[in-house]
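Before I ask anything, here is the structure I am working with.
One protein chain is absent from this view; the other protein chains keep their places.
Coming up: chain A.
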Amino acid sequence: MLRTEKVLQLRGQQGRAVRVVREHYLRPDVPCRSALCRSAQCRAACARDGKLLSDDVTHYVVPDCKVVQEYLEILEFPELKGIIFMHTACQAVQHQKGRRQYNKLRNLLKDPRHDCTVFANEFHQHCYLPREKGESMEKWQTRNIYNAAAWYHNHCLGQMPVVMVTEDEDAIRQYGNETEGVFVISFKNYLDNFWPDLKAAHELFDSIVQARRERESESQENHGKEYPEHLPVEILEAGIKSGRYLQGTLNVNKHRAQLEAFVRLQGFGSKNTELQSDILIYGTKARNRAIHGDVVVVELLPVHEWKGRTVALCENETEDKAPADTTGDPMPTGKVVGITQKNWRDYVVTFPSKEEIQSQGRNAQKVLVTPWDYRIPKIRISTQQAEALQEYRVVVRIDSWESTSLYPNGHFVRVLGRIGDLEGEIAAILVENSICAAPFSEIQMSEMPVSSPKNPWKVSPEEAKKRLDLRDSHLIFSIDPKGCEDVDDALSVRTLPNGNLELGVHIADVTHFVAANSYTDVEARARATTYYLADRRYDMLPAVLSADLCSLLSGVDRYAVSVLWELEKESLETLRVQYRRTLIRSAYKLEYETAQALLDGDTSVVGNILELQGLDEGTRQQKVAELVWAISKLTDIARHVRAKRDRCGALELEGIEIRVQLDDKRNIHDLIPKQPLEVHETVAECMILANHWVAKRISEDFPHQALLRQHPPPRQEFFTELRECASAKGFSIDTRSNKALAESLDRANDPLDPIVNKLLRSMATHAMSNALYFSTGSCPEEQFHHYGLALEKYTHFTSPIRRYADIVVHRLLMAATLRGTTGDVKDNITSNKDLEELCRHINNRNRAAQRAQKQSTELFQCMYFRDRSAESDERCVADGVIYSIRTNGVLVFVPRYGIKGAAYMKNKEGLVISCQGAGSCQWKPGSLHRSQHKITSTTATGDSVTLSLFDHITVRILVQSSRCHAERIKLEIIRNAPHHTADTEAAHRSSHGVRSDLVKEVSQSAEEAQRAQERARVEVMDEESQEFCQTKGPSLYQLLEEIRELALLDVTQDIRT
């Protein structure tokens, strides 16, 4: 056997130019596989496999590489006979078109019905031509194929003409007349001349050419990239200035993450006034690699390309369906042209399950992971551990997103815990909200003063000299919910020698212990707030401060910052106010109930007051009398202050909600007060007063760098839904001012169904924007206004233990009062710019805290319902109220559990719901008709069900499990009638109990069942006391805000009132 050797030199492998030397053997015995061939050598070689090229065709055709690649589909026509695929062409297909195309070609070659064959021209010693220096690949391939075609012609002794078809014009010119009997023509020409009757082939040819042209023009536009490039920064800046581009934060629609995103424009002072609404970014192409939360620059599309937002209910799994019929009115639509700030954070993701990995292809090292947050696109990461990590929640970080890549690239950071495991899921919630709540470090703890039972902390004499000593002169007491550990406010009232009254609000002096820029301060600033989850709490300050040294407990000396007002004895007008650092000793640590009882003249509770125990009867009587006088005086003052605020147009709302929430708390304590207590309002009013006066003082002293809290008036268009809903019940809501809104909300009360009013209020809450901290230097004075409280200036001053903003305000206040006396106070004051940054941070953290709390509550709900079987357990069936109508279903509120959710009236198969009498609902073919206040489902058989706003229906609560995301509550309509059970009443009364059961029960299933359970109990109390008692906000704004924070809680009680 003759062996010759050629060395083929290749270059370029994995990007770098690598010189690869491959042997290449040429041989004489390559079979030609033609029936015409008479050579014995060939015959022997051909005998191995049966398929031979027939000899009864008019010509043999040799397609060039390009032709095989592009027009393989045409070559597959069985009418085309005598095709010789050169080995060179086959290789080109394999390398450039990929496996699928190559397999098609191989199957074609093997198909015995098809008259074609492959000729291994590259291994034939007479056909192979080495590639010349500087010759392009395509040219070399064409030359080789032509050479082989010519050889083939000669090999068959010229009996059969050979037609080589190529798309290369040069080749046609060059080789066209070189050899007699070998024709070189273009493919189109070939079809026209040889197969003029083969219509299908011609049509296919045209369509392929067409498709290729489109692809070429497209790839010319974006050079084969998945996304257009972002514009350079200078162009973006110039564009924003000239108004051509708009800048804003990208918000992805959670329910339609693939399609819809909105850009909320930055800054109120936008000149472009016609653009009131957000800008819709439709589809991922237009979103151009921006991720939820990024600050992006958008360009508006022409008006005729504007789209409407989708209004149908949608489950996330069905993200690819794009229902065109359910879109609303067109709104401004744009596309992202640049990203000014990437707000990438750590993302919790889940690895695809085994089956999915397999479907993702053989290259298992690159895995597409699904983020927990629906709004984040899938992330491609490289890891070998994909299989091992399948059952875990994992943190990844995004590294880059190239314009050539459909998905962003990321890398694996750490494992959080198993999917479905309580600790793992809680950790996921924390990471998703970027909450870092590690235990306090040693260096932070070392800054803390020592206080142990053996060696209690004492007031230092030097410090006492600097402070105003109120220990003996004032009767100071605190009113808090039961079990409260961190008392950060106390009250006092007394008659001055001149007959005027002096009201005092004393707040724990946290800044004395937390020096600015100390480690503890830096940590507290980073946390910004204490985080409350459904079953636990993450403190902002170490426990030694929050529960001991800063807590204004009774009977011990504590540092405080006090605001003291001198009030005129009759009119209660403020005459003088002073802000002082003080030393106080709280006399009583009262509970709300006790205080209320005292106020009502009920002295039987005196026995509950620890501080009065062990005194003789006479002293006790006297002390009780003093205390009762103080409380009632306080109440008088609070009423007065409040009335004054109301006149100014404060959003007046009788504190039903908050009192109900307090009822709830009580239920935890097994106390069942029927009435909301006036004491709550009293305390809260005092706190608002203190906050207000402090705000006034610091904004006067630091007009450009004071931290205040604003509540911008809501945009009127957000009230549209509220007005429409109310009109369904015949109420009209006036939303023009805060006062009008409060009054019309009061009027909108359906005596038969108290829930209506609650839902309307909750909608009003939703329409409002969040109150925000801001620096006075960053916005004009008319925007300082607080909409909810109707105060010109407001800030947070009264809870420094659990809010960082209060600490900042304390420092500002100290600097303001000490101004001129000492020089070093300036150090504590941050500049406007820094303060602005800080406010943004605190606002963000507050939002994160609220989200985390909500998500943890939902987690517990889901875990609660997950363990019940929806079919049998009657706890899963509940009464629901419809509060919004969508095109394919309704939004339902379940008062019993405080759940809001969607219930579909049309399922994925397009069947609609049909309810027959008392029986359960069934899915039947039919149609839905939606009008403003009701939705009607009509089945094909003529039955119809109509659901209107505020209808009561019976729903079944299911948990929709999902591997990659948080589980969600799903509602299913069971009956078109209110749900009545024997225990409905009981349930209503003890619905609170259900909730605490819920927390407990789920905790139990966690690893540390016992501990978690106890903790849940304690923390729930704590949390609620924190949330509802210490904030002391009985005004509409605060009420609503708290309802929003604890969406679960508010409505539960609403029903009962």
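Everything that follows uses one rule, which is that a contact is a pair of C-beta atoms (placed from the backbone, for glycine too) under 8 Å apart; a residue touches a chain by one contact, two chains touch by 3 or more; residues count from 1.
Here is the rule we use: contacts and distances are computed from a predicted model.
*Asks:* According to UniProt, what is the chain that's been left out of this complex called? Choose from "Putative exosome complex component RRP41", "Integrator complex subunit 9", "Trafficking protein particle complex subunit" or "Large ribosomal subunit protein mL43".
*Replies:* Result for the unshown chain: "Putative exosome complex component RRP41".
*Asks:* Just to verify: which one of A:110, A:213, A:576 or A:929 makes contact with the chain not shown?
*Replies:* A:110
*Asks:* Of A:37, A:120 or A:764, which residue touches the hidden chain?
*Replies:* A:120
*Asks:* Footprint of the hidden chain on chain A, which residues?
*Replies:* 1, 3, 5, 7, 13, 21-27, 31, 48, 87, 90, 94, 99, 106, 109-110, 118, 120, 122-123
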